[in-house]
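Note that one protein chain of the assembly has been removed; the remaining protein chains are unaltered in position.
What follows is chain A.
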Amino acid sequence: MTRRHYNKMAAAIVLILAFGLPLVVRSATYLHILVLLYFYAYLTTSWNLVGGFAGVLPLGHAAFVGIGAYTSTILYLQYGISPWIGMLVGGVLASFVGVLIGLPTFKMRGAYFALATLAFAEGIRVMVENIDRLGPFVLNGPRGLQIPPLKLGLGNLVFASKEPYYYIILLMLLAVLALTWVIARSKLGYYLNAGGEEPDAAMALGVNVARSKLTAMAMSSFLTALAGAFYAQFTLYIHPKSVISLDLSFEIAFIALIGGRGSIAGPVLGALLLRPVSDFSRIYFGDTLPGLHLVIFGVVLILVMIFQPRGLQEPLTRAYNRLLDRLAPGQTKELGT
């Protein structure tokens, strides 16, 4: 067997496991945890288009989650428009806002960019918290919006059990991973990486660095907003602190940094590692030590940054390649990016 065969086999096993898991895991709690795990993997993969490939550190992606969640919920509650359509409207709106944020901030480097995006997201949260009505749209300020689970079904994206949500977010995650894979191998991927690593050299080679970053930002914020709409339909209750919070923005960045920015597997690995930590520390220490999961995140992040600054995907990829060398020796390695 060749490396390609082994790669395909590994992918098939992962897919079968992922799709078969709800047949084994019957507990609603565990399914809930898994849905959130995929949700975060999805968010971080979307974030990775900007934060990984383009080499900047956006810390305000919660704003796009919020835009997606609020747009689809308002359209659904007030106008009866299917959340699927609301999702897309929210995505378009978010990518518009993403470009507006990106225009002035992509000229900044390093921490300044991170702080600017953080400030934008916080600004949006404070606005939403203080606005009850925005023209014809009811935002309900800090009290948030509740979706009454009256009409169930795929069209309304409301289900009585967790399984449908599980499969929807799993498909969304697979789609965004495939998209990332394609982009990493396209001109845009090359331009983003080049502009992130050595902007001056990239510009001299004909790369309009600012424009490729804006393109990535538009895509990233669009995809992020889709997950926001999904989250609203999953929890059926959103408020500014839940969907536009700093915690959410930070957690996305944490997952990316620990898993490995700029790689395709990194966000998924990061979510696989950190989400259970977050959920179980909340379950077991939630009453006595609230916020413990953030402390654990911090410790893990510090350790990873010291010992594996390029994230956990690197040693794992190396181990996987070594395993393949064992299984299919003497074959030339596939060209990685």
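Just so we're on the same page, contacts are C-beta pairs under 8 Å (C-beta built on N, C-alpha and C of every residue); 3 or more make two chains touch, one makes a residue touch a chain; residues count from 1.
Note that in this section contacts and distances are computed from a predicted model.
**Q** Out of "Aldehyde dehydrogenase", "GDSL-like Lipase/Acylhydrolase", "Branched-chain amino acid transport system ATP-binding protein" or "1-deoxy-D-xylulose-5-phosphate synthase", what name does the UniProt record list for the absent chain?
**A** The correct option from "Aldehyde dehydrogenase", "GDSL-like Lipase/Acylhydrolase", "Branched-chain amino acid transport system ATP-binding protein" or "1-deoxy-D-xylulose-5-phosphate synthase" is "Branched-chain amino acid transport system ATP-binding protein", the UniProt name of the unshown chain.
**Q** Looking at A:207, A:232 or A:300, which residue reaches the missing chain?
**A** A:207
**Q** Of the residues listed, A:26, A:143, A:185 or A:322, which one is in contact with the missing chain?
**A** A:185
**Q** For the chain that got dropped from the picture, name the residues of chain A it touches.
**A** Interface with the chain not displayed, on the chain A side: 185-187, 190-191, 193-194, 197-198, 200-209, 335, 337.
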